[in-house]
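Worksheet for the structure shown next.
One protein chain omitted, others in place.
In order of appearance the chains are A and B, and numbering begins at 1 in each one.
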Amino acid sequence: METLERVLSEQAFMHGLRPEHVSILVGCATNVRFDAGEQLFAEGDEARQFFMIRQGHVLLETHVPGRGGVTVQTVGAGEILGWSWLVPPYEWRISARATELTRAIALDGTCLRHKCEADHDLGYEILKRFAHIINERLDAARMQLLDLYAKSAPARKGR
Amino acid sequence: MSAADPMLPTLFVVRRVQRETPDVVSLELVAAEGETNFRFLPGQFNMLTVFGHGEVPMSITGDGARPDVLVHTTRAVGAVSEAICRLKTGDVVGIRGPYGTAWPIEEARGQDVVVVAGGMGLAPLRGALLAIQANRSKYGRFFLVYGARSPADLLYRRQLHQWRGRFDMGVHVTVDHAQTDWIGHVGLVTRLLPRLSFAPSDTVALVCGPEVMMRYAAMDLEKRGVDPGRIYLSMERNMKCGVGLCGHCQLGPHFICKDGPVFTARAMRPLMTVREL
Partner (left out) sequence: MSEHLRQAERGILARSDFDALLAELTARGYRIIGPVVRDAAIGYHDISCARDLPVGWSDEQQGGRYRLQPRDDASVFGFTVGANSLKPFLLPSQVSLWQAERQDRGWKILNRQAKTARPLAFVGVRACDLAAVAIHDRVLRDGTHADPTYCARRDGSFVVAVNCAQAASTCFCTSMGTGPRAVAGFDLALTELLDPDRHVFVVEAGSDAGRDVLAALPSAAATAADIDAAVAVSARAAAQVGRKLNTEGLPALLAASAEHPSWNEVALRCLSCGNCAQVCPTCFCTTATDCADLSGGFVERTRRWDSCFSVEYAHIHGGSVRPSTRARYRQWLTHKMGTWLAQFGSSGCVGCGRCITWCPVGIDLTAQARILQGATAKEGDHGNA
């Protein structure tokens, strides 16, 4: 049976962390599992955790009046989900639901946040990793925004 | 199909119209006279005339191993393509071609192949996918990642299902917009690349879609370690003649109609980053 420590250490997120930092994270981690259709968190809920998805598929959705539920993005195995625990007011800004059996490592964000305040080295390492994730997601979101596959761009004025 | 006069079209008849999505149609064409023997290489294009409406460049989207039928997949984005989407069985069109360069199917042998398609970009790639499948043992690992605007805009659904069922090919599909009844991927097509286990130093990538998408896909592939000389893109510009005489399709020093439309990312990178080139 795999220990949580070993599973966690294998996550790409953890590469390069000092052993004492790894221990802190292990201390904040639990194995979680969501069945198909089960919600991980809802928009507006307090954001106390973030997830390292090991297996499965999660959709990020929001409700648009008149359009119903709209999926903004999906997250899968090997990806990190959630950084609202890092940013006040520490509330989820979107809902997440598993579309199939999903196993993840949940990390106690509230606990980790306090640890980061106490140990700025740890804080910097965590923030570096999240900066990378957020950057990637922002890039991807911008591209989605461009709506490149739409029929035509808005008319441009030429000189 | 070469004629003494490269500007005279050859007549073809619409044998079948397949509606792929609300605004995309695939036409099966056969020669108006005699046997249909239209030989082409995947990646090439024709100049297609709808009499009374005009002529536009169209990628050839059928199977290169089936010269008995000519297939074009068209999206209604302008006057002529809208006319193409209104064609019925029995209508006659004009064809000039095939023109242009092809996907490097032969050169990719022995290597892993990653095909990245965005939106309508899957259409010019279909012939390449079929050619690789027909000779599957000659290639390494083989992947298709395909991004469409929404589930309703997915092309070649039946074939996509077939390909997903194969054990020798990885197929990953994503959309930009979806309602929550879609349980597949939602997000940029390049986000699917990390899921693929190809050997970057031994990979050929074929990329087709809107130019911005190809630019970023090429960048992501390069970041992963694929040589930009082995990443191939299909470029598009305005064309009036298709044979290098009208000047319209120039991109820097290249005529898309005869030096392309298939180019390496290495050749295109310095040109794609210049605004309004």
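We take it that contacts are C-beta pairs under 8 Å (C-beta built on N, C-alpha and C of every residue); 3 or more make two chains touch, one makes a residue touch a chain.
Just so it is clear, the structure is predicted and the values come from calculations on it, not from any experiment.
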item: Which residue of B:Gly54, B:Gly140 or B:Gly184 touches the chain not shown here; value: B:Gly54
item: Options B:Val92, B:Leu160, B:Ile183 or B:Met219, residue touching the unrepresented chain; value: B:Val92
item: Given B:Arg195, B:His248 or B:Arg266, the one touching the chain that is not displayed; value: B:His248
item: Contacts of chain B with the absent chain, listed as residue ranges; value: 4-9, 11, 13, 32, 49, 51-55, 77-78, 81, 90-92, 94, 236-238, 240-241, 243-248, 250, 252-253, 255, 258, 274-277
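Quick note on the criterion: only the chains that are shown with their structure count from here on.
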item: Cα-centroid distance, chain A relative to chain B, in whole angstrom; value: 35
item: Complex interface listing, chain B residues touching chain A; value: 23, 75, 77, 118-120, 147-149, 153, 174, 176-180, 182-188, 190-191, 194-195, 209-210, 212-213, 216
item: Residue ranges of chain A in contact with chain B within the complex; value: 57, 59-61, 67-74, 76-78, 97, 99-100, 140, 143-144, 146-152
